[in-house]
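The complex appears here without one of its protein chains, the remainder shown in place.
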């Protein structure tokens, strides 16, 4: 069971920071499931299907990584997958608080599941998906922030409003 | 006047963390008014009436505690109630900043009113109302997070969308 | 180029804290452009036009300050204005994180542009535009928080719902 | 028992920020003991006796306040004094973490004792005893930071090295 | 190589918080080396030998855990041990900053080594070794904070000054 870890997130879109965490996690755990949340509360910029395709595209050469959609309670999803480890990337202080809250909530819901925090490269420390969408929407270059495959999708999706 | 304190909040729903702060405050002040805000900006998960009933139910055995609805400016409400102390629970860093901002704003609006910060039990340090609603909505157990009476209401309210 | 700095923001409405930062920046840079963002994602309380008028009113006696509306990418706006310095006020921890994220994003988009952080007077450390609107909406006095000209506009705009 | 609160600290020296917290606490609790710690681990700038005299001098007109020296465990001192409330001032984030740690430690050692956090005036939010000593040592004016009586003592003590 | 993790620290003394992290890490990695630092800069309360004995005593029933002393650069120690993972516990914000600094330093010194952060039970979130020593020195009970074996050593070592 220790062999499978789940990296959950909305990945709207996946950034170089997410990719960095995926690469690090995949070196620690033989099987890593990147789990895209179908969060019905928020309106995402990119559809579930688009996020799935982007993540599959950018992780296809990283051994042991698969990408799936999940809905419902994260800890239930882990049990179904026979996984016991949740991966989270830690960036800055606000992250930290929220991540702790989430991790403690999950631990209460399922004490045998452990959350493992990894630190992305410091050059991604302040990168966020929403800023990537915003920069693209305003016509800026997102080349430094996302892989080329994601860049194409982000531009297609975000730029039409500011042509 | 020092005998009456007001503990304002949205309590959407009240959690074990809120209840812990209420119990602590009631040991410090002979009269404690738990004041449920009628915030017209946000769409709450539970109606004002439901929150009032939950709070009255879970505090009915704590001496000196009453529960009321208030709207308008908090400092004006305190004056009307002849109260001079605002109670706030402090959990984590993000809380802390926001609570300071609020307390300083209230102090500017009414310098004679003092905000008193209490620390809930550390086991509630990362508990939030919105996470409780979210866990219930996703079908998870909220038994560790809220009193039984609140649990029943939260399940009734949140779970219907994921049956 | 070092002579022109841009202080961007939504200024919805401008507060004494913003005015304090404007005064400090104007003593450092011969030309200061206060740039009001036309953010299409958020619904502002005050229209772009109203914010422009308020800012022009309260800064008319500060030498070297002009007020403009901008849309699009901030770094592109700076280039167009031949400016190389972004001014940002730093208040509290949550600010700090967000401001760093923004500044690093802008640096990536245009490495020659520098973000300069100034500290407002500590008496404005916890002041925010949204709280000003909220206090006015609830019928409280905003005299301590905004210049008289802004106060008039805020009351006109926010108070009608709670007469 | 709820009538007596203890405000512990090293007060090396007492600042306007401490005095502000003392005044606020004395309005909440009929009896307030300012308890100067005889911390044998640190080398203070001002002797216990000097700190006691300064605190007595600056609080002599605040009703209900007494100043005492204490050593040993804080919670034991409170029990001896029949007090159940510890007062702490909260300034900034680093404070906040340390204060939480201390308060939780004291709660574990004696669950019936409550720590109450008060917020000093924002103009003292970044004031510290060690900075006061340092400024005086370097020949700067400490008039804004401490009451006149403390100022005299700080100058006598700290300035001799830079005459 | 992924099978061995190193949990470095001064453990002066080991607390229930450390023990909690050790237990969690040992469930993730087949081999865990608890590495006690021989830091020549600080004067520890407990000798290296005492800390080694305490750690061995309290971990003797946790499978896969060994305790060793190390000096020199942590990343060199890991290479010698054929380990590629550093374990660190994350408690509060101040921790977080320092831990990030350390982790990034180690990553620069050896990019193939990954730091994995685990979150201790929230009831240990504010526990520190130095507070344990201080409480014992002042005659307080440390039963809630350390295992019995550590308690005996801490009392022997710290209490003689306050008999």
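Brief remarks follow.
Letters are used for the chains, namely A, B, C, D and E, taken in the order the chains are written, and counting of residues starts over at 1 for each.
Methods note: contacts are C-beta pairs under 8 Å (C-beta built on N, C-alpha and C of every residue); 3 or more make two chains touch, one makes a residue touch a chain.
Computed from a predicted structure; not experimentally measured.
Of the candidate positions D:23, D:53 or D:131, contact with the unshown chain belongs to D:131. Against the chain not displayed here, chain A makes contact via residues 93, 122-123, 125-126. In the full complex, chain E makes contact with the omitted chain through residues 40-41, 72-73, 75-76, 93-94, 97-98, 100-102, 104-105, 108-109. By the touch rule set out above, chain D reaches the unshown chain at residues 92-94, 126-128, 131, 134-135, 138-141, 144-145, 161-162.
Keep this in mind: only the chains that are shown with their structure count from here on.
More C-beta pairs touch across one of A-E and A-C than the other; that pair is A-E. The distance from the centre of chain B to the centre of chain E, with each centre set as the mean of the Cα atoms, comes to 38 Å. In chain C, the residues that touch at least two other chains are 93-94, 126.
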